[in-house]
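Below: one structure in structure tokens.
One protein chain is absent from this view; the other protein chains keep their places.
Note that the chains are named A, B and C in the order they appear, and that numbering of residues resets to 1 at the start of each chain.
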Amino acid sequence: MKIKTLTSAIVLSGATLIALPSLAADTIKVGVLHSLSGTMAISETTLKDTVLMMVDEQNKKGGLLGKKVEAVVVDPASNWPLFAEKGRELLTKDKVDVIFGSWTSVSRKSVLPVLEELNGLMFYPVQYEGEESSKNVFYTGAAPNQQAIPAVDYLMNDLGVERFVLAGTDYVYPRTTNKILEAYLKAKGVAAKDIMINYTPFGHSDWQSIVSDINKFGSEGMKTAVVSTINGDANVPFYKELGNQGISSEDIPVVAFSVGEEELSGLDTKPLVGHLAAWNYFQSVETPENEAFIKAWHAYTKNSDRVTNDPMEATYIGFKMWANAVTKAGTTDVDAVEQAMIGQTTPNLTGGVAVMNKNHHLSKPVLIGEIQDNGQFEVVWETDGVVAGDAWSDFLPGSKDLISDWTAPIKCGNYNTKTKSCSGQNY
Amino acid sequence: MSTLDSTRELFRRDQVWPFLAPAQAEVNVGNQMILYVEDLNLSFDGFKALNNLNLYINDGELRCLIGANGAGKTTLMDVITGKTQCDSGTVFFGQNHNLLNKDEAEIAQLGIGRKFQKPTVFEEQTVFDNLELSLKTDKRVLPTLFSRLTPTQIDRIDEVLKTIGLAKHRFMLAGALSHGQKQWLEIGMLLVAEPRLLLIDEPVAGMTAQETERTAELLTSLAGERTVIVVEHDMEFVRSIARTVTVLHQGSVLAEGTMDQIQSNKDVIEVYLGEEAAAGEQA
Amino acid sequence: MDPLLVELGEAKMKDVEPILVRIEAASDDSVLPLFRTLLEGNLYYIEAEGQVVGQSDVNGETVYKDVFTQQTRTDLQKGDVDKIRVNNKLRGYLRNAMARIQLTAKSPSVRENAVRELLSKLDDDTVEVLEGLYPNETNKKVKEAMGLALAMNTASQTGLAPSNRIAAIEKMSTSLESDVRNLLTRLTRDDSAAVVSAANAALEKIAQRVNRFAFVDQLFFGLSLGSVLLLASIGLAITFGVMGVINMAHGEMIMLGAYTTYVVQLIMPNYIDYSIWVAIPAAFLVSGLMGVLIERLVICRLHGRPLETLLATFGISLILQQLVRTIFSPLNRQVSTPSWMSGSWEINPVLSLTLNRLYILAFALLVFIVLVIVLKKTSLGLNVRAVSQNRNMAKAMGVKTNWVDAMTFGLGSGIAGIAGVALSQLTNVGPNLGQSYIIDSFMVVVFGGVGNLLGTLVAAFTLGIATKFLEPTTGAVLAAILVLVFIILFIQKRPKGLFPQKGRAAE
């Protein structure tokens, strides 16, 4: 008896796991791999909604290649190994043609081997540390040279900052960004004693000592600024502490790379007015494209208070480019779409045109905004034209000889220009 | 034990170094004495549970301890069996085993068995297993892992099962036994371990008159070969088994002697029997 | 004046500063309201009239007022005006300009602040003004500040005789202003050896005092962290310590309190300053009722199985988290700080205590005292203690143990809710709020000794202070790890915590 129950239980579960091959390919499937629960749900649910909105719009325009576009949503629950598992599920079970997903670097790193093994295609919409270029991933967020370096230039040239506090959460994005910035600042003649580097754990909530240290560092007679790569949740207590210790943006401005409209919506912004952020997009930029996008977003979410932000624009550009590339290639086959993607252009929401480069990164404009008391940013500076995303930083000793070029004849994500060799490829 | 004490221990000339002495050395009962309790003091939050207590037990004796609640009977047993640390004093098992620097398990392995006031048996295991666990065997981890029951051991368990009248219930879970049966099982666990010294706390609580009688028989039969210390409130029971009775009061020995001597002792009448009578009236 | 305002209204941001210089030069202190409104970002330009106007929010409605006369302009609509934008550079300029104007203000404290503001920007004009004002200044404090500014000017004049400069340096050595220290640091590289040694001596003298205050500062940080830990763990000390329930949903009770604050502020957006006073009882009720509900539905069925309450309450915590995620979205919610809680209490230039932390410290102690009184002096407290010591006996004595359990759990949860109100002022209000405090709370209670409120108090402050004194040398992460390892080792040494329950009852 018990053997029977046991067998049937196991066979049953096994049977349900075995995916029935999808019957007909009359839809084009778009996988959405964003956490809907756990710590990253805060940021990622918005992107899920963005993809769903884009799918909706595409279908209203008649779909793609004459087929309907269908979104398949899964929840990797902010659990990094689950990103690999769910990625595999999307690719083998649901047989999606493209995935939009991931936020944290570790989730991308987790799903990457699966994408390369099964030759999937993913669009990654978040600013990141660079040092990567996979055949199967398109990076529509900013690389360090599209965010960090212009921001520091602005601080030095326009605000006359001479001392820098590089404050970040202890993970790979801040570490790499700060490494790059440190090398860059030193190359610009900033002395080592004028750079203070500080790392805190995820969700750090007690900023008293660190803010007070920053205050001391900043009151030694030279204009000081904080370059913040502090992640998500830790920002609110950080800014609150800044406000309470009376550090205003004129004394010590903070320029952040991970604080956007979404993060500010959970924050009383009055004490933050004047602090800065560097992005490729701000909701406040007034262009017809942006206005239409915001309107569509409000209509889709049925909530006119919802804000838009940079990763949403990155998702928007990624989706548009993918749709165009599929149309151009006439198929959703990954290799064909990958080649069709290179050179694709899509108007930015902030004006100008984004171009997909040979290294799978975008050329985009860089904007610097000051936080306003309504939770929006006021653009105070922007690059003259677009900046091409750099997969491999020139300021890191390990990667200065590396380039990425996915067109013939190189066709390599990390090609060493000195040794003329290609390493670390999984396909 | 402080470093100073252990160093001093090293220089004692009347014994081999402690770390050289075999752990399971035979109990030395040279002076016919098996338990030496001297100058024992213990206080809980200012309350003196034991107060300069001195007690000597002869090998093979059956001794009854009586005393009012809070007189220190159970606390004394706790100290002897290593459950409670005392503040000062010495407790020796035979002449060669200082009990105060041993933990409960070591003391049990030396051959001191204990039965609690409230019967504690392993409720989730069978009567047989309870007894098997209590067997006198090598109780280190690996020997236990690879041990098997020998026929002699099974015989021994069967014998004890008969003695305690649980032969029919050998595969019953101990938790399903009645209160009295649990008492018997606990006594059985003591017997099967073949201890030198048994400390028995209120053995007849919850037993019928018949069972009480049987317990009395059992305990008297044990004495001689083994040493038995019984704590009991039931004066009838004490009278039926006791040869020597020790009366504790406020943590020290008030009187010692035969039951008759005790009953005629003025101090005892005043502090113990008087209270008992008063308590009886109240109830 | 008016043509300048037109220029101001129509200029691009990078051209604004020269216009402001001209405005400052062309006017007296009547320009202050203009600068202040501009600094706050509330200055708007009416293109049709070539006039500027200030915008403010009164009870949620936008009101326009003339900057200079403060007369309300009801005829203006949002579309009629354009905001005059400022950036950090302009804000810096405005602040200095206002300080220069305010040197002659009526209120002595304004004058003093103005002088201190200008210490870092001592140009010749400013010094000249100060020299003119100094002899006639009557207020002692202002005069002192002005004297300091003049001394700084003297000390930095390389052309003057070293003896004069040294005298000035000595005068500076009593000040804790960071500008003074910066100047002295520069002077240690001076050509004159005497000046260098005087500057070094002064710096050392200042450093001693600064270090003393730095110690006080650190102590305050520690106390403040301790007060947060105390608030977070004190509810647990009751549910876990007194009832023996391992409430993994304790963090979610804190979270509910924080969300209650958010909802209260949502309901009364115009009375943020008073919202806290409504939020405290509201949060107590919300979390307390939720606690009673959990106790009645789940925990009361798990008596005597403490480890299983852990599993069940963990399930509850998942449900509650997902519940707020569904109701309030997974995004963090904005909770405003009442104005009376913002800012800091500046004791001197190197020591200032942030007000919100100060209030929370006081609040934590108050909650603690009230709780102790409730447990010691009220009949509920008596019942709670009776049940926790001997449940059956209490039952036999006619104590309604079910009711007492529900009330105890409700009390513990309610206090967690209050902690949520306090935490909403410091950190994110989001679904993960509770998670970040649950482990710390357990550490505090276990370290202090289960069932002992005083132990919880001592443990919270000990851990808070220890963390803050470790942090500067080890960094935040290592400090947290070291504290955890310390607790693990400490519990090996004293398995029942700092203040164990003694005697036979504890067995």
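The rule is short, and it goes like this: a contact is a pair of C-beta atoms (placed from the backbone, for glycine too) under 8 Å apart; a residue touches a chain by one contact, two chains touch by 3 or more.
Here is the rule we go by: contacts and distances are computed from a predicted model.
Engineer: I notice the complex is incomplete. Of the names "Sarcosine oxidase subunit beta", "Nitrate reductase", "Amino acid/amide ABC transporter membrane protein 2 (HAAT family)" or "NADH-quinone oxidoreductase subunit N", which is the UniProt protein name for the chain that's not shown?
Structural biologist: Per the UniProt record, the undisplayed chain of the complex is "Amino acid/amide ABC transporter membrane protein 2 (HAAT family)".
Engineer: Considering the complete complex, which visible chains touch the unshown chain?
Structural biologist: Taken over the complete structure, the missing chain's partners among displayed chains are A, B, C.
Engineer: Could you tell me which of B:Cys64, B:Met189, B:Val204 or B:Leu254 touches the chain that is not displayed?
Structural biologist: Residue touching the chain left out of view: B:Met189.
Engineer: If I consider the whole complex, including the chain that's not displayed, which of A:Lys67, A:Lys109, A:Lys223 or A:Lys358 touches that chain?
Structural biologist: Reading the full complex, the residue touching the unseen chain is A:Lys109.
Engineer: Would you mind spotting which of C:Arg36, C:Lys205, C:Arg305 or C:Arg385 touches the chain that isn't drawn?
Structural biologist: The single option touching the absent chain is C:Arg305.
Engineer: In the whole complex, not just what's shown, which of C:Phe442, C:Phe461 or C:Phe499 touches the removed chain?
Structural biologist: Answer from the full complex: C:Phe442 touches the omitted chain.
Engineer: Spell out the interface residues on subunit C facing the chain that's missing from view.
Structural biologist: So the residues of subunit C touching the missing chain come out as 240, 244, 246, 248, 298, 301-302, 305-308, 310-312, 314-319, 321-323, 325-326, 435, 439, 442-443, 446, 450, 477-478, 480-481, 484-485, 487-489, 491-493, 495-496.
Engineer: Considering the whole complex rather than only what is displayed, give the residues of subunit B touching the chain that is not shown.
Structural biologist: Against the missing chain, subunit B presents residues 81, 83, 103-106, 108-109, 113-114, 116, 120-125, 128-129, 132-134, 139-141, 144-149, 151, 154-155, 171, 189, 193.
Engineer: Hey, which subunit A residues sit against the chain that's not shown?
Structural biologist: 2-3, 6-7, 9-11, 13-14, 16-19, 21, 36-37, 73-77, 79-82, 84-86, 88-89, 92-93, 104-106, 109-110, 112-114, 117, 131-132, 170-172, 175-176, 179, 199, 201-202, 396-399, 402, 413-414, 416, 421, 423-424, 426
In the analysis below, only the chains that are shown with their structure count from here on.
Engineer: Please indicate the chain closest to the centre of the assembly, with centres calculated from CA atoms only.
Structural biologist: C
Engineer: Measuring centre to centre, with centres taken as mean CA positions, what chain is farthest from subunit A?
Structural biologist: B
Engineer: Could you list the positions in subunit A whose residues touch two or more of the other chains?
Structural biologist: In subunit A, no residue touches at least two other chains, as defined above.
Engineer: Please output the residues of subunit C touching subunit A within their complex, sorted ascending.
Structural biologist: Touching subunit A: residues 13, 41, 85, 87-89, 91-92, 95, 120, 178-179, 181-183, 185-186, 217-218, 221, 224-225, 228, 322, 325, 329-337, 342-344, 346, 352, 354-357, 425-432, 436, 467-468, 471-472, 475-477, 480 of subunit C.
Engineer: Given the complex with subunit C, which residues does subunit A contribute to the contact?
Structural biologist: By the definition above, subunit A touches subunit C via 36-37, 39, 41-42, 45-46, 158-159, 170, 198-201, 203-206, 208-210, 212-213, 219-221, 233, 236-237, 240-241, 243-246, 248-250, 253, 262-263, 265-268, 270-271, 273-274, 370, 372-373, 378, 380.
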